[in-house]
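I am attaching a structure below and will ask some questions about it afterwards.
A single protein chain has been omitted from the complex, and every remaining protein chain is retained in its original position.
Each chain gets a letter, A and B, in the order it is written, and its residues are counted from 1.
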Amino acid sequence: MTGEQIIFLITAGYTLGSGLMVVTTRNLVHAALWLVATLFGVAVTYALLNANFIAVVQIVVYIGAIAILFIFAVMLTRKDLRDNTPQMNKNWWVGALLAVLTFAGFAFLLQGWSGFSKTAAAIPSEFDAVGALGEALVSPNAYVLPFEVASVLLLAALVGAVYLAFNKK
Amino acid sequence: MNFWNDPLKVAADWLEGIFAGWGMDAVLAHVLVAFLGVFLLIIILMVLDIFLVWVERKVVARFQDRLGPNRVGPFGLIQPFADIIKLMIKEDTTPGGADKVVYNLAPILSMASVLILWAVVPLAPVMLGVDLNVGVLFLIAAGAIGTLSIIMAGWSSNNKFATIGGFRQVAVMVSFEIPMLAMLMIPVIFSGSMNMNTIIESQNVWYFLISPLGALIFLIAAIAELGRAPFDLAEGESELVAGFNIEYSGMKFGMFFAGELLHAFTFGGFWAILFFGGYRFFGLEQVSPFLAVLILVIKAMVGYWVIMWVRYTVMRIRIDQMLAFNWKFLTPLAFVLVLVTALADALLASAPTWLYVSGMFLANVLTGWAALEIARSATHKEREQLEGAKQPAEVSH
Partner (left out) sequence: MVPLSWYLMLAAALFSIGLFGVLVRRNAVAILLGVELMLNAVNINLVAFWRYGDVTSMAGQVFTVIVFVVAAAEVAVGLALVISVYRRRNTVVADELDMMKW
């Protein structure tokens, strides 16, 4: 087993373990903090895939903004988040069964696919992924339209969120 | 290649040779040497941190017309060690009802978020931790972890002052991240790269001269990110007692404190790297990496001194004033400045250096002047409205 495989296994174990903690912890602030741990593990996975820019943006956007938003929301609605009430549905086992079935279905579908266990080619040494991503995002014959639509969506979400959370006097 | 020209490479090769001589696997030896390098850097930074306590106390004393520590050792140099011994032997308290794991994790994360920044600092052309192609964004990513440590400290302390302090600090850090991110784009526009080393190499003219306004906005955002006066409302002694670190004692408090000092010094260093040419100083950095490190440390010290200078001469402002300042003035100005810089850069692309520099400088000054004029008229109107509402009441007296 090579070093890279060992690092991948440690990262994957850490990510999945903290992901399980997110959905099973009783204390919601702890669940949000475990989410931060999971997202950090995902960022390490991106770094293992040589996507440096995506890894750093993952930390900036998810840990810097989304995780903190979650912690804020949990604290602002704290009154009925006490740990003594059940945090799960009565028929939680149906959910567990569905999740396991989903995973089994994915595994079944994927292992029948021909490209399932292909290995990656080396990245050409002079290839500048960050520059290429930047050009792809704003070039008219690449992805400028999805990018603009996404920014409009973000603006609409911003306005909507402010309107919803605004405390009308 | 000798020790004088590339000390890290020579030392690493020597160590790997020794480990290989012991019959160690080559990959393992490489990992071990890298680990030792990180360990050494952290030790140097911690020793520097102790020295920074002394610098901070001496400088604040001079600003306030005092002498500062001068009893323990020559010029009071041993004073920080006395402070550390005091912190070590203090009782290590944990408040009742605190969330123990989160409470103990917060100071470690706070310190780690500062130390991790030094992974991308190019100390010299050949001395840097990782040559990351997104080094500039790494700065913001580490800041996100610092924010997280503060909210963890504030929430887990089970103390209302700590929670309010944590909330305030997070609101400030999240909102001032935006002008800071926009200002990080300015060196990126000029150098065409997010790599710290490339940014320094392409600074034949200091970016401070090309974009003085950008450097200023970056400094303001950095001070807010640090949570130092005038933006230290997370600690606000007179209102919140000590803010998010109120319940911490002993060395845990010491870690927050040391982290803050090192953070200030680090941001002084980043200011120097992004806008003042980093380790470059009239070709002196070519002589030896040791000289380059010295130049960078001196420049970082100057940046740190400016941050201290602001801290001890400007008073604290209110949280609403601070957020209004950010959202209504600093963020729009930062975005406009990025637009102006990109436009001027495209217009002056083929101009000779002197024209390019003076044109960029002029564009910056004009943008800043226009922003100040707009802000002045807006505040004037606001004040008139307020006073106009008050006047009838005064007449009835």
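Just so we're on the same page, a residue touches a chain if its C-beta (ideal position, glycine included) is under 8 Å from a C-beta of that chain, and two chains touch if they have at least 3 such contacts.
Since the structure is predicted, the reported quantities are computational estimates derived from the model, not experimental observations.
Undergrad: Which of the displayed chains are touched by the chain that has been omitted?
TA: A
Undergrad: Tell me, which residues in chain A touch the chain that this view leaves out?
TA: Answer for chain A: residues 2, 4-5, 8, 12, 15-16, 19-20, 22-23, 28, 31-32, 35, 38-39, 42, 45-46, 48-51, 53-54, 57-58, 61-62, 65-66, 69-70, 72-74, 76-77, 79-81, 86-89, 92, 94-96, 98-100, 102-103, 106-107, 110-111, 115-121, 123-124, 127, 129, 132-133, 136-137, 142-143, 146-147, 150-151, 153-154, 156-158, 160-165, 167 touch the chain left out.
Methods note: only the chains that are shown with their structure count from here on.
Undergrad: Once bound in the complex, which stretches of chain A touch chain B?
TA: So the residues of chain A touching chain B come out as 3, 29-30, 33, 36, 52-53, 56-57, 59-60, 63-65, 67-68, 71-72, 75, 128-130.
Undergrad: Which of the residues in chain B come into contact with chain A in the complex?
TA: Of all residues in chain B, those touching chain A are 27, 99, 102, 132-134, 137-138, 140-141, 143-145, 147-148, 151-152, 155, 163, 167, 170, 174, 177, 194.
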